[in-house]
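For this depiction, one protein chain was excluded, whereas all remaining protein chains were kept in their positions.
Let's look at chain A:
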Amino acid sequence: MDRIEYASPILLPNESYLAKDRNVRLYDGDQKTSFEGGELILTTHRLMWGRPGAIPLGQVCLTMHLHLVVFVEEDSPNAFSFSRSRKIILHLKEAPPDRNEGPQPSSIYNFIKLSFREGLNSDIVGLLNDCMQKRRWEWGQSQPNVSTKPSLPNIKLRTGIAGIERGIQEKQKQTDENISLAFKDLSKLMSMAKDMVGLSQNISTKIREKQGDITEDETVRFKLYLLSLGIDDPVTRDAYKSDNQYYRSLAKQIADILITPITEAGGIMALTDVFCRVNRARGLELLSPEDLLNACRLMESLDLPLKMYKFDSGVIVLQLVSMSNESIAESTADMLNEKGSLSSEELARLLGISVLLAKERLLTTERFGKSCRDDSSEGLRFYPNLLLSKE
């Protein structure tokens, strides 16, 4: 407490205001003092404490220079204490001999406590540590003070619990900075994404206009990809009061944008592909897998042209409502008859679908007794079920 001086709350050159807390009480070591219910102001150089309203008026207040602070810690709440207030402890250096007059000429304690009656502004410990590391009060001073900078690592190298805690705090700060930096990039990306969707729409309209000129396969395919990009008005959760409403609209939108690609893909699309396509089309406001799944579950009850189906193997797909297992079995059996025999890879290539789906089709066909399998060292192949159909 003897480190605290009377001073005017006018900022020094280079000093700037950082944080303020109300209803703060000062402790001399463990002893309560009469300085309670005041305002505490943290600047880059000093801590100031004044009676309510005193500081804004420029009246004399209590100040303590931060270079006296050795270490800051939060007082762990006493198990027997009923108070809601949070305390931080400032461990201090020896009082300098040339200080100004203060409220208490001497003290047996080497630390003071600040009690925050209205809870702790969580930043204050971090800010304090920050100030002590930056040592702004040294910046404006003359060159020789550079030599004091090497003394900085001395503090960092402090051993013991204090040193470890300091290390942890530094690491946390670093992580914090990294995260905010990363999110800064992300928000930049999000703002760009809108432009990118716009751009792709532009390109696709242009291509649509010039449709006649394009004949090559690859260009056509590229055009298709672009056309499948971009939903003008993606359904987002914010616009709906209940999850259920949200999923319903989402289901409708998904059905709208996927009906053409799914028809082209032979009536079935694996949910993973659906997830990719939908999110690619949305561009931003991406969907989570759960939301997609929930929306797809509703499709059948909403009379949409698509429905979700789960194969016995656990593979989940979206398929046309008109597409039944019978019709799958029927068409696959036709292909088998035509080709003689097929592996899932061959069927996948023929239909332009994934191997996984091709296999599901063959297994469905088998379940209907329209194919039979040949499981040999050469792999699993399926044949028309001559065992049943031919005598």
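The rule is short, and it goes like this: contacts are C-beta pairs under 8 Å (C-beta built on N, C-alpha and C of every residue); 3 or more make two chains touch, one makes a residue touch a chain; residues count from 1.
Please note the rule applied: contacts and distances are computed from a predicted model.
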item	value
Record-based protein name (UniProt) of the chain missing from this complex, from "Vacuolar protein-sorting-associated protein 25", "Mitochondrial matrix iron-sulfur protein", "Exosome complex component RRP4" or "Family with sequence similarity 114 member A2"	"Vacuolar protein-sorting-associated protein 25"
Residue among A:I161, A:L199, A:C276 or A:L388 that touches the chain left out of view	A:L388
Residues of chain A (touch criterion as defined above) contacting the omitted chain	341, 366-367, 369, 372-376, 378, 381-383, 385-388, 390
